[in-house]
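Only one protein chain is missing; all other protein chains are in place.
The letters A and B name the chains in turn, as written, and every chain counts its residues from 1.
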Amino acid sequence: MAEVSAMSEPTAGALEREAERDDNRTRWLLSLPAMIIIVLAAAGPLLVMVVYSFLTPGDYGNVKWEFSTQAWVNTILQRDIFDDTLMWADAHLSIFWRSLSLSLITTVMAFAFGLPTAWFIATQPPGKREFWLFLVTVPFWSNLLVRTIAIQELIRAEGVINNLLLLLGIIDEPLQMMFTNFAIAFGMTYVYLPLMVLPIYAAVDKLDFRLVEAANDLYASRWRTFWRVILPLIKPGIIAGSILVFIPSLGAYVTPRVLGGGKNLMFGNLIELQFGQGRNWPLGAALSLMLMAAVMVSLIWYVRVTSRERSNV
Amino acid sequence: MSEPIRQPRRGYSVRSLPGFAVVAVFTFFALYAPILILVAFSFNAGTSLAIWEGFSLRWYAQAAANEAVQEAAVRSLILAGVAASVATVAATMAALATTRTRRFPGRTMIYALINQPLMVPEIVTAVALLIVFAWIKVATGHTSMVYLISAHTAFCIPFAYLPIRARLETMDYTLETAAKDLYASPWKVFSRVTLPLMWPGIIAGYMLAFVISLDDVVITEFVKSAGQETLPTFMLGQLRRVVTPEINAISTIILAAGAILVSLFFWLSRGRR
Partner (left out) sequence: MESYSETAVEARRISKIFPGETEVRALDDVSVSIHRNEFFTLLGPSGCGKTTLLRVIAGFEPPTMGALFLAGTDISRLPPNQRPVNTVFQNYALFPHMSVANNIAFGLEMLGKPKDEVRKTVDDMLRLVRMEALSARRTSEISGGQQQRVALARALAPHPEVLLLDEPLSALDLKLRKEMQIELKRLQNETGITFIFVTHDQEEALTMSDRVAVMNAGKILQIGSPQEIYQRPAERFVANFIGESNFLDATLSGHTATLKAGGAHEVDPPEGVSDGTVSVLVRPEHASVRVGEPKTNEMAATVETVVYSGEATTLHLRLGTGEALKARLPNSPGGGALPGQGTAASVSIAPGAVTVLKD
């Protein structure tokens, strides 16, 4: 027996290695088209942008191929036109601040409406939940620009809200709501609300209501139960929802452009400006990379929260 | 003399929190009211967007007769059709490669790359593409739709990939093993078993990609060459002027098309096996 097996037996693990190598090759080949397209038309250009952020702006847009760190300096600092001293770029800083504060306000408002909505859906009888979820999801998949236009038409000086308030005699002249920070926050809350509802819904759906009963049984009132038991248990869903609203708000472009007008710029509009009237592509590239970095930090946080949540199950 | 036992008016439920239902119902109202008002005024006989002057289809007629709208609509559909098709094929292949497998070298990188367009704010991708494509346009003098198509295809891939991958992950791998056992070659296994079973996922992925491409405004705005308006960029341009219910009519058509596609998507991804 021994000599027969020594003759016919392939070396240890050879068949496995062969199968694995074939499998890996197939998988790589299959992934290749998607990867090439994304590298060419999404990921690769981001790297080119890093190069551009270290060049000198051209006179009529585009760039001159001369190395310069000026764009990065100009993101937060500017030179005085008269005495050439460096000082804070107030215009940029106020736009950063507006982006940050409006994104936070949007997140808080989305939470205020999203939590009750998610709770409401999750406590419906199982057969009906899908319907309510569907109702939340449909607006989210509807055209973002169209939804922004819907808000614009609502809050315009000649819009439905002002007409209604005038008709009821609550106001004497139309409220100026368009082109304000309020309009931007209102619009962003409206368009990103579903992103808050869905993860909180998932968290409430998983909530073990016997724990709520146990808290009630141990003399906790409804609200104490909510604060001490429910909220801590659905916290991962709330954090996930908040980050999902915060990230697109920070990078928003369409909503502030339509509802904020030319005065109330956010980060995205500031970037656009550098490629339009500003004619400062390197600065635009540097600002874009800054925005991307801010979003990445939030995303990493999100991934850490969701993976911790998963490992807790 | 005994007190009558007082019944609570409603059964106590740990699932109800006071006020939550009211806010929720208001939220649903608030989600739909602006859209419904927008749709309603697309049928307004007058030019106002806030005062009802009777039912009319004049704005639809006007939009349909507007050559710029026609051209933009056709361009949007062609762009979405081509980008979604290419993206779905690429995403299907990638989903086959990255699901139902042990960890293989490079898997994490492939995942990260496929989902990369979702991770970066659209405006950032848009200006990055502007930079690169401007360079290519100057170097080659070529300004066809190919830039829009490749940009749209790239950001459609992760959306097409999601439902296809989800479908594959719920599929029973032993079915393919069984086909192999019954003398099917790798290609036959794919064409006779894997592909027919993953069809609903592929269609769902295609529709999602189509809707995403149709909706895009930011990347299109920065990548398009002169005269390459799509319906959303055309509308964005119109907003700078006096707005008439014609915009509402176009919006309503876009909403209807999107709603149909998304409903179909939901129906398909409910996972009939």
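Here is the rule we use: contacts are C-beta pairs under 8 Å (C-beta built on N, C-alpha and C of every residue); 3 or more make two chains touch, one makes a residue touch a chain.
Owing to the predicted nature of the structure, the values given are computational and were not obtained by experimental measurement.
**Q** Which one touches the absent chain: B:I51, B:A112, B:I136 or B:L175?
**A** Checking the options B:I51, B:A112, B:I136 or B:L175, the one contacting the hidden chain is B:L175.
**Q** Touching the absent chain in the whole complex: find that residue among B:I35, B:A72, B:I110 or B:V193.
**A** B:V193
**Q** State which residues belonging to subunit B touch the missing partner chain.
**A** 172, 174-175, 177-186, 188-189, 192-193, 196-197, 273
**Q** In the complete complex, which positions of subunit A touch the hidden chain?
**A** Missing-chain contacts on subunit A: residues 1, 4-5, 8-10, 12-13, 15-16, 18-19.
We take it that only the chains that are shown with their structure count from here on.
**Q** Mind checking the centre-to-centre distance between subunit A and subunit B? Centres are C-alpha means, answer in whole Å.
**A** Result: the chain centres lie 16 Å from each other.
**Q** Which stretch or stretches of subunit A touch subunit B in the complex?
**A** So the residues of subunit A touching subunit B come out as 23-24, 26-31, 33-35, 37-46, 48-49, 52, 62, 112-117, 119-121, 123, 132, 134-139, 141-147, 149-154, 156, 158-160, 162-163, 190, 193, 209, 212-213, 216, 222, 225-226, 247-248, 250-251, 253-254, 257-258, 267-268, 271-272, 275, 281, 284-285, 288-289, 291-292, 295-296, 299.
**Q** So in the complex, the part of subunit B that touches subunit A is made up of which residues?
**A** Of all residues in subunit B, those touching subunit A are 14-28, 30-32, 34-35, 37-38, 41, 48-51, 86-87, 89-91, 93-94, 96-98, 101, 104-107, 110, 113-114, 116-117, 119-132, 134, 150-151, 153-155, 157, 161, 211, 214-215, 217-218, 222, 232, 235-236, 239, 243, 247-248, 251, 254-255, 258-259, 262-263, 266.
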